[in-house]
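Only one protein chain is missing; all other protein chains are in place.
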Amino acid sequence: MTENRRLYVLTAVALGGMLVAAGMIFLYAPQDALQGPVQRIFYLHVSSAIAAYACFALVVAGGVAYLWKGSLRSDRLARAAAAVGLVFTTNAFVMGMIWAKPIWNWDPSKTWDARVTSTAVLWVVYAGYLLVRRFATPGRQAMRLAAVVGIVGFADVPIVHFSVQWWRTLHPGRVIDAPGGPALPPEMLLAFMVTMLAVLLLAGTLVAVRYRIEARRDALEERAVAAQLKLAASPGSR
Amino acid sequence: MADGLIQRFGALVALGPLDLELSKGERLAVLGGNGAGKTTLLRMLATVARPAAGRLEVLGLDAQRERELLRARLGHVGHQVGLYPALTALENLEFFATLHGLGRAESVAALALVGLSSLARRRVEQLSRGQQQRLALGRAVLHRPELLVLDEPDASLDCESRELLGQLFEGRTVVMATHDAQLARQVCDRALLLRTGRDAGDPWSSHMLHPAGMLGGT
Partner (left out) sequence: MALAVARKDLRGELRGRELLPALAQFVVLALIIANFAFDLDLVSGPRLSPGILWLVLVFAGLVAFGRAFATEKESGSLEAMLLTPAGPASIFAGKALASAALLVACEAVLLPSMAVFLGSPISVAVVATVLLATGGMATLGCLFAALAAQTRARELLLPVLALPIWVPFVVVGGRAVQAAMTGQSLAALPLSGQPLVILADFDILFLVVASLAARFVLDD
């Protein structure tokens, strides 16, 4: 039961962290002169995006470890991280859109920059990963195929980023944005760092919880299998 | 050869645990109703699928680590024929021969062996099921394997083709899944009965009181 207790503590700390971050975002950080109150969304938006990519790194690491060593635990980690990562990607994307509306008025020539496109692609890759897991034969095939999706996706996202950036350099009149302006005032920077840490902690907690759930699910499956095997071994069937 | 073999798909145990020993030159018939696990077992023996647990040694080679070497020495005909419908019989054999590093001569010979020389230029989709089955057998023996793993080869074969089976089995170790008990008796030495993925004994050995009702009668 210490396993559970650890998770409870972790969750409490993560939630506490988020509260502190919320406080910093709304009370401590100054309002942006150019973009107004909407700009505050950027703290969570960027942090979510970072969390989403961090989860993806876990998915890929898990996949590679599985293909290389056949480690079931790595696959479990990948599974857990994928579910959480999808949520954070969705969040980052939606927040990005909300933020962009008043700033860019959703002008397509400005909306689809390198970061937005990469995040959108990341989302689809996550979706593909989870779908493959669902539709492949459960067990080894699902793990194997999903790992490949993760790895190829991992190679793809930076390439997408690069290619859109390349595209942008040819598109005349594009204003390269930096949220909050080219240099962040120190209060904003601090708020951002705190938020980022809080979000990462939250993401980590979610992955840990998810991992536990998957572990329990796997254990249940093992027990079902063992039961079938024991049944088969009983003298009645011979 | 097989020790504690288990195959599972997620939470479903399809086969096992199973222990099996087969000597060189022996011919084993694998019997059992639908869903008993015959195909699952055969796929593992042919190294097409990997077992979830257990040890498998075929022809003295470890089925997982020395798979490439093993595959060169076995021939497999699964549930599906494994042929290309749009190509002719000869083209199909030639293709697989090329993959094995063999030449045209071997394909022609294999074609003759299964008695389909007259249909060499006929497209596979135009052949009858029985003829396709024979062609698949030809494909399986192209590279002169020592071990044959056949999944219900009798499904649409006629009488003469059954003699063909006997011919092909000459000098080889064979594992064959079938529903046809008579055929099994004809061409095999031993039998293994599978029921819901478990070994239910050898129905041909003297101390089995009665065979499972699914056999056609022994």
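For reference, chains read A and B in written order, and residue numbers begin at 1 within each chain.
We take it that a residue touches a chain if its C-beta (ideal position, glycine included) is under 8 Å from a C-beta of that chain, and two chains touch if they have at least 3 such contacts.
Quantities reported herein were computed from a predicted structural model and do not represent experimental measurements.
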Touching the hidden chain in the complete assembly: which of A:Leu19, A:Leu72 or A:Val152 does that?
A:Val152
Residue of A:Val9, A:Met97 or A:Val124 touching the missing chain in the full complex
A:Val124
Hidden partner chain, residues of chain A it touches:
67, 117, 121, 124-125, 127-128, 131-132, 135-137, 140-141, 144-145, 147-149, 151-153, 155-156, 159-160, 162-164, 166-167, 170
Chain B residues touching the omitted chain (full complex):
46-50, 68, 71-72, 74-76, 78-87, 91, 95-96, 98-101, 123, 139, 143
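One rule holds for everything that comes next: only the chains that are shown with their structure count from here on.
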Where the centres are mean C-alpha positions, what is the separation of chain A from chain B, in Å?
47
List of chain B residues in touch with chain A within their complex:
6, 8-13, 16-17, 50, 52, 195-198, 200-201
The answer for chain A against chain B in the complex is residues 137-140, 221, 224-225, 228-229, 232-233, 237-238
